[in-house]
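Every protein chain except one is present and positioned as in the full complex.
So that you can tell them apart, the chains are marked A and B in the order they are listed, and the count of residues begins at 1 in each.
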Amino acid sequence: MNRFHQIVEFVNDLDKRWVFLVVGLAVVTSTIFRLTFPEIPTPMVRSVYEKVESLPEGSRVILPFDYDPASEPELQPMANAFVRLCAERNLKMYFIALWPLGQNMVAGVIDDILQTEYPHLEYGRDYMDFGYKSGNEGVVAVILTDIKKLYTTDAHGTAIDSIPMMAGVRNIRGFDLILTVSAGYPGLKEWIQYAGTPGNIPVAGGCTAVQAPLLYPYYPDQLVGLMGGIKAAAEFEALVAEAYPKFQEDKDRFLTALVRMGPQTVTHLAIIFFIVLGNITFQILRRKRQQEALKR
Amino acid sequence: MKRTIPLAITAIVGAVLVIAYFIPHPPFDGLREDFSIFFDIMATFAFILGGGNLIKMHGNRISRREEGWFFSLVTIVGFLLVLLVGLTKFGNPDGFRGSSVTASGSYFDHVYEYIFRPCGATMFALLAFYVASASFRAFRARNAEASILLLVAFIILLGRTFVGALLTSWLPDSLRFLTIPYLAEKIMVVLNFAGNRAIMIGIALGIVSTSLKVIIGIDRSYLGSD
Partner (left out) sequence: MRRQPARSPGCLDRHCLPSPTGYRSGRCGGPAALLPLLVLTIWALAGAGLARAQAGASDVSAGDTPSDRGESITVSWEPAPGDRLVDGTVTGYRILRSRSPEGPFEAIGQASPGAARYDDADVENGIDYFYRVETLSLEGAVRSPVIGPAVAQAQWINTNQWNVFVVLVLLLGFNIYYIESIRAGQKPFIRKIAGLEAVNEAVGRATEMGRPILFVPGIQDMNDIQTVAGITILGHIARTVAEYDSQLVVPTSRALVMTTARETVREAYLSVGRPDSYDENNIYYVTDEQFGYVAGVNGYMVRNKPATCFYMGAFFAESLILAETSNSIGAIQVAGTAMPAQLPFFVAACDYTLIGEELFAASAYLSGEPKQLGSIKGQDVGKFLGMVSIVLGVALLTLASVVGWEPLVQAAEFVREFWSTELA
């Protein structure tokens, strides 16, 4: 075997640690050099945005945050964008979590966004947090008919009846939108199946990119719009920033998905590079083997 | 008897819940939620079982000085420490009463913020590396089917980034159907939809069939017998 074929063999069976190294470098360098690219919103993302924009002021929106720290890097930008848009539109936000750690995610957006950027919005009047309840889709099915059957207090232990924005709210049937951020089970699918469809409530939301293909079949009948992963979040941010130019001022704060798309794009290119490389070496070696077989 | 009773419970509960699906009138309307809550109560008690098993198993490893016993020690110490911090609400700004376990500034919150959160995100981030290594190994044009798979992977990968749009931006409007973002969207929305729906129909029927087998008592292997 000549030297060329030795190299080809080496590349063909490349130790996966080399792949890891290149992917690592791709992420690190693109993060350091802060590469960003423009985003063109796709119809599914646009539908989510337009649905929120079409809601009259004071409409009730339930925001289930069904994710945890593991998927936070991918889902937090869209959660932030949802909350900002709802706050801009003066919609009443009801946060809820079916994942134990989802309540921490809710606490995060309340602290970092609502209390910091929208201090005029008041807890209990403009937004409230139901907190976490175990029971997965069971919780969704119950609150569709009777919220107080499960929730007598909010996440902070305040009696539900004493919260102004809960006055006259018995269940979520009268809500105008379910806007979820979901990383798996229970998540968007359960909100569609146990609340959106039986309760005739519009459902829109975002999920991890891996989960998105599973949810496409629900669009557009049972799902107003769907946002898969960081790319969709970046497109959503682009739409929000276009309508509310103040968000264009501080990219690091308001357009985090757009900033994170840089490393994703470069990593995709690195993966494409490896796929091309693997195929070239594979074809060279296959041809060599065929020639050797012919000689024999 | 040991199997008859569980089988009878399964059959009765299963049948009642199936019937309840078609009866919206009380008391049938709330049965599904009630059973779901019963399950949660049982699962909560099972936490004790799980915790007990964790301590027993790792305790044995430590006492026998088995290989990697040090990791078992870390596990037990971590488990007990977080349990203690959570139960006692150490460091909670409002004290033991009247405040949430996860109140901002509590030790539990610190554990979550500075240990749990970065560890979880790190594990999830591993996916990026594994996707790359799996793609390198799996996407080889070995035959016609594999070549199609490779082509589709290429279009989707490029279509999910700005580069896809850039590469085919020179195409005139009349050839828009050849642009990578358009192709990527069509693959996801048409081909992927169709394939996913077919799989989901099969899965739904499989679930119905398996559930019927379990309710009727045809499949008892989950009880340890055929």
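One rule holds in what follows: contacts are C-beta pairs under 8 Å (C-beta built on N, C-alpha and C of every residue); 3 or more make two chains touch, one makes a residue touch a chain.
This one's a predicted model, so the numbers in the text were calculated from it and none came from an experiment.
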{"item": "Among B:16, B:81 or B:123, residue touching the chain not depicted", "value": "B:123"}
{"item": "Candidate in contact with the missing chain, chosen from A:2, A:116 or A:200", "value": "A:200"}
{"item": "Given B:49, B:148 or B:190, the one touching the chain that is not displayed", "value": "B:49"}
{"item": "Touching residue (missing chain; options A:77, A:131 or A:184)", "value": "A:184"}
{"item": "Absent chain, residues of chain A that touch it", "value": "16, 54-56, 58-59, 68, 70-71, 145, 168-171, 173-174, 176, 183-185, 197-200, 208, 210-214, 221-222"}
{"item": "For chain B, the residues touching the chain missing from this view", "value": "18, 21-26, 29, 36, 39, 42-43, 46-47, 49-50, 53-54, 57, 60, 67-68, 71, 119-120, 123-124, 126-127, 130-131, 133-135, 137-138, 196, 199-203, 205-214, 218-219, 221-226"}
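Basically, only the chains that are shown with their structure count from here on.
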{"item": "Gap in Å, rounded to a whole number, between the CA centres of chain B and chain A", "value": "16"}
{"item": "Interfacial residue positions of chain A with respect to chain B in the complex", "value": "14, 16, 19-20, 22-24, 27, 37-40, 42, 68-74, 101, 103-104, 107, 111, 134-138, 141-142, 145, 149, 155-157, 209-210, 213-214, 216-217, 231, 261, 264-265, 267-272, 274-275, 277-279, 282-283"}
{"item": "Residues of chain B defined as touching chain A within the complex", "value": "29, 32-33, 36-37, 39-40, 43-44, 98, 100, 102, 104, 112, 116-118, 120-121, 123-125, 127-129, 131-133, 135-137, 139-142, 150, 153-154, 157-158, 160-163, 165, 181, 185, 188-189, 192-193, 196-197, 200"}
